[in-house]
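Complex shown without one protein chain; remaining protein chains in place.
As written, the chain order gives the labels A, B, C, D and E, with residue 1 at the start of each chain.
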Amino acid sequence: MENVVSLWHSTGLYNFTSGQVFMMVVGFVLLYLAIKKNFEPLLLLPIGFGAILSNIPVAGIAEEGGLLYYLYFGIKTGIFPLLIFMGVGAMTDFGPMLANPKTLILGAAAQFGIFASLLGALALNAVPGLDFSLKDAAAIGIIGGADGPTAIYVASKLSPDLLGAIAVAAYSYMALVPLIQPPIMRALTTEDERKIEMKQMRSVSKAEKIVFPLMLLLLTILLLPSAAPLIGMFALGNLMNACGVVERLSQTAQNELINIVTIFLGLAVGSKLNAHAFLQMETLGVLALGAVAFAIGTAAGVIMAKIMNRFSSTPINPLIGAAGVSAVPMAARVANKVGLESNPHNFLLMHAMGPNVAGVIGSAVAAGILLSLVK
Amino acid sequence: MENVVSLWHSTGLYNFTSGQVFMMVVGFVLLYLAIKKNFEPLLLLPIGFGAILSNIPVAGIAEEGGLLYYLYFGIKTGIFPLLIFMGVGAMTDFGPMLANPKTLILGAAAQFGIFASLLGALALNAVPGLDFSLKDAAAIGIIGGADGPTAIYVASKLSPDLLGAIAVAAYSYMALVPLIQPPIMRALTTEDERKIEMKQMRSVSKAEKIVFPLMLLLLTILLLPSAAPLIGMFALGNLMNACGVVERLSQTAQNELINIVTIFLGLAVGSKLNAHAFLQMETLGVLALGAVAFAIGTAAGVIMAKIMNRFSSTPINPLIGAAGVSAVPMAARVANKVGLESNPHNFLLMHAMGPNVAGVIGSAVAAGILLSLVK
Amino acid sequence: MENVVSLWHSTGLYNFTSGQVFMMVVGFVLLYLAIKKNFEPLLLLPIGFGAILSNIPVAGIAEEGGLLYYLYFGIKTGIFPLLIFMGVGAMTDFGPMLANPKTLILGAAAQFGIFASLLGALALNAVPGLDFSLKDAAAIGIIGGADGPTAIYVASKLSPDLLGAIAVAAYSYMALVPLIQPPIMRALTTEDERKIEMKQMRSVSKAEKIVFPLMLLLLTILLLPSAAPLIGMFALGNLMNACGVVERLSQTAQNELINIVTIFLGLAVGSKLNAHAFLQMETLGVLALGAVAFAIGTAAGVIMAKIMNRFSSTPINPLIGAAGVSAVPMAARVANKVGLESNPHNFLLMHAMGPNVAGVIGSAVAAGILLSLVK
Amino acid sequence: MTELMNSGIELMLIGMGIVFLFLAMLVVAINIMSSLVQRFFPEPPATPMPVINDISKSMVAAISVAVHQYRNTHK
Amino acid sequence: MTELMNSGIELMLIGMGIVFLFLAMLVVAINIMSSLVQRFFPEPPATPMPVINDISKSMVAAISVAVHQYRNTHK
Partner (left out) sequence: MTELMNSGIELMLIGMGIVFLFLAMLVVAINIMSSLVQRFFPEPPATPMPVINDISKSMVAAISVAVHQYRNTHK
């Protein structure tokens, strides 16, 4: 009898708090978005599942001694996002960017979304109930970098409490890029601009692809060492792939290793989706500002591309500026698709890959600046 | 000269204790069973090797600072068995069970082996020299679950000293399922019953396979959160496989990740095969009770299937009840084989897979109950 | 303004020390050797990259809380070199050695390089500014084992400060085997000796290949338990491959697992390439002695082969003695190549694989002796 | 000792009870779920001919590409 | 609060400044690097026909071996 009572007292039904119920619903919504809507499923499925697991009463899966508690060390120490960034580096082909280096400037412009939403977060402090520190604002702004591991790395250092909301916002908006970007791109460009065909790119030699990651690393070391962990691991992955002599390491980095770490990272991020941290006014602020960040980044990229087109000797289709937010390769595909609507023979995909991968560098640089200046 | 003496004093020959010699023999026997007799080699080979390594005098491989000492953290924290369970989940197809859900009841009945051998362990305390606590008895009983990671997870929480013996017993008896089960199955059924042909199963839609793991998780959360780590990770693996949108994560979970963790887990389990813990009367009790648990679980499954056959509108071959102990897919194959002896046109394999995978759920549920009630 | 200044103060340019600059140059040289000269790229690329990362000012990647700081635990605990050794074991085919066991003696002779350079290190203490302890000397000597994981394992236990230099020397000289060995081999043999054709080897049964790693382990346990971690993991990998019943574990051990660990190990070794430890007279000593060790080991192997040829009933080509240093399979290929120069129909490759893999055992044995006697 | 046995027996009764209860509820839940899914998300009766798995499909593709390439290279 | 906004605005100005500066320097560096590489390490204009990737190449090899073996075994 005593046992029956103690068993009843150990059920979830008896112990649920409303916050846990709500967070579980959030977890199931993330699973729905991942599976049914195909929203960045590789991340949002483990994140959603982690949210569910960590909000189970009694089980304590995210508390000391639980699985997610241990996995979270991988985020706290920065190991998981850095390993993922290495894998992403190994998957990245800098060829299109090296063929047309000035597209790097588009990747710079699109980072305006980061700083604009940082300011936005500070401005939101005027709303009663919201109280973002400079660190919080910086962590929120990085959503505008449209790069998952960078956002998680920065948030885990500057504002761990917002990590869950920031990761969810970052991956959700990346999945929404095909919805968020086109209206902005159309609004800021004329039909004629969207029809602009770009010159066929030169082919890039293997030697250039090998030297580039080292050059990128060197510049980072000289100017912005606080970005060195991120850019360093990215450059390592890229070099392993480009050099061709460590093929088995490169393959493992971009397959098994990144898969294993993705599962762990997703679950660990999910463990930060607890009621205490997530069910706050702040979260709404994060979600709103994340969308703003993407929109402003897109706009800044397009406008910069228009300016460059005016002064460039070779034509530049302003649509590829939108790809500067990164969200590789989704944003480049969006630029291609919007371009095809105006000119069915105009394939912008390769041209958009330049600013697209430049955006990854740009947001890692911005991350380094934030980590260095925001104390 | 001094060095020669000190070298001789550092040899294994000089330092061996009889317990270490005996445990090494145990390790070699496990290797023999794994390699020559094909007894669950994926686990028993690393376990046997771990047993040898951890009993080497002087080397201290299982002591603080040694390799197996570090690997054991993966068991102590529950990480290794849970990751293996995730991989097993990803490999499991619930289709046959969803097509014929009432076979779940067979998976419930077969868990009787767990509780019967728990009682048996307590009864054995009457034998002088044996002294099983309730925790020990619960950990021994779980052998009857016929599921390796579940047994290791429960034993590591309730009775770490018995972990080695329990893991060895669990995997050995799983390997012995083709010897243990058939006599019991034949004894409890008539020739006519064994000839029963079952109705062709309906096909199960992808949507059902996606919803099921979530439903299973939800029920666990509501009723038995102490089973949530096990069932949660199992459901995660199953969902990753069923949903089809994270194929690369699912493949990694059921291949490289589970392989890596299996090597580590096996070695770490082996490190618990030391003379101090293993060379006790208790170990004989564990081995005896493990066999009892399998036998009783098999019998309970068959008897329940006979009862269901009597009351069911569609015929149920009682042999498939034996598959309820889990030991996937060995027990289902045994049911199929014994069925074919009586009726060469009667393929029970798919029908037995239902209770077989239900048995995995059943023993995880039983594990949750034990973890929750045995303090 | 204040921010601009603080940003300038956070640049690498402002913070560089000359030691860091120099160590980065070392890192880039290693990358150059790996990529352009194909010097053991699987290790030297991550090591070189690790050297660069760990010497970035401000970033603190190798300091407490940084990525390389955490990865270094894998070396400190011995886990990484042991896992790599397991993978190497799984890749090793002892067939040629078992077909002609007396070639093991060649693998023993070549270890003379280890002890000769150990003595050399102690002798170098006569040079002002050099001060090698017995531990340092032993760690330096092990370079002569021509086996990366063994060298890293021993150095991490005996002389962690020299680890970076020792690992770099070990892998560099392994890459230089085709340059270092041939002159020595030619100097010590006559044209007629190099022309010697060896008898076709018998085929080795699967049973022998299964029993051998266990026998090797047993002998190690009895005589030299301090070598048991190294030889044990090596034997485990070899057994997993030879037995054929755990194919998926063996494949993972020799592919994904070893690849992942290689990346981590390389980066972690690189983190020991800091100015403080590397920019010492000692490093020059290490590099010089490493070359001596390889040369002496090669010579000892060749001379022993000449002696054996004189007393053996079947002819032995002295060139295969050089393969006894290990450096698998490079040294065996060198023996084959030098042999072909004298006799274009004389394929020594398979005959040289015997001493080659014997050299791995030999240096692991020597490692055990050093770990046991050098306190 | 009798007390311990009593605990054991109680554990067995409660344990088997919960196991049956849990799995029986799962049976009910599956039945409801399946009928809901079949009503609201009817599916063409699974994949009609899953004779060959995905790997083989990509093999077919790879082979036809490879053979094509092979011909081009060797003609 | 105004102070915080001031910090934010300063951060934005410096931040975007550095981002542009950094990527602009990278553009310059790439241009120099590319022209150096093209002058000193000229390459045959990439691989002329990268129609088929490495995997397929080894496929071709594997298939020809396999087919060969297959014939030998079955004739």
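Here is the rule we go by: contacts are C-beta pairs under 8 Å (C-beta built on N, C-alpha and C of every residue); 3 or more make two chains touch, one makes a residue touch a chain.
Just so it is clear, the structure is predicted and the values come from calculations on it, not from any experiment.
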| item | value |
| --- | --- |
| Selected residue (touches chain absent from view) among C:L44, C:I105, C:L162 or C:L176 | C:I105 |
| Absent-chain contact - pick from C:V29, C:M91 or C:A123 | C:A123 |
| From C:V4, C:V29, C:M350 or C:L373, residue that would touch the chain that is not displayed | C:L373 |
| Residue, one of C:V4, C:M91, C:L134 or C:I303, that touches the chain absent here | C:L134 |
| Absent-chain interface as seen on subunit B, which is shown | 3-4, 7 |
| Residues in subunit C touching the chain absent from view | 98, 101-102, 104-105, 107-109, 111-112, 114-116, 118-119, 122-123, 125-126, 134, 137-138, 203-208, 211-212, 215-216, 219, 223-224, 358, 361-362, 365-366, 369-370, 373-374 |
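Operating definition for what follows: only the chains that are shown with their structure count from here on.
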| item | value |
| --- | --- |
| Steps in the shortest chain-to-chain touch route ending at subunit E and beginning at subunit B | 2 |
| Taking each chain's C-alpha mean as its centre, the one farthest from subunit D | C |
| Most widely separated chain from subunit B, with each centre as the mean of CA atoms | E |
| Higher-contact pair (C-beta pairs counted), A-D versus B-D | B-D |
| Between subunit D and subunit B, distance of the C-alpha-averaged centres to the nearest whole Å | 20 |
| Euclidean distance of C-alpha centroids - subunit A vs subunit B, Å | 41 |
| Centroid distance [mean C-alpha coordinates] between subunit E and subunit C, Å | 33 |
| Where subunit D touches two or more other chains, by residue | 11, 14, 18 |
| Subunit A residues counted as touching two or more neighbouring chains | 3, 7, 223-224, 256, 369, 373 |
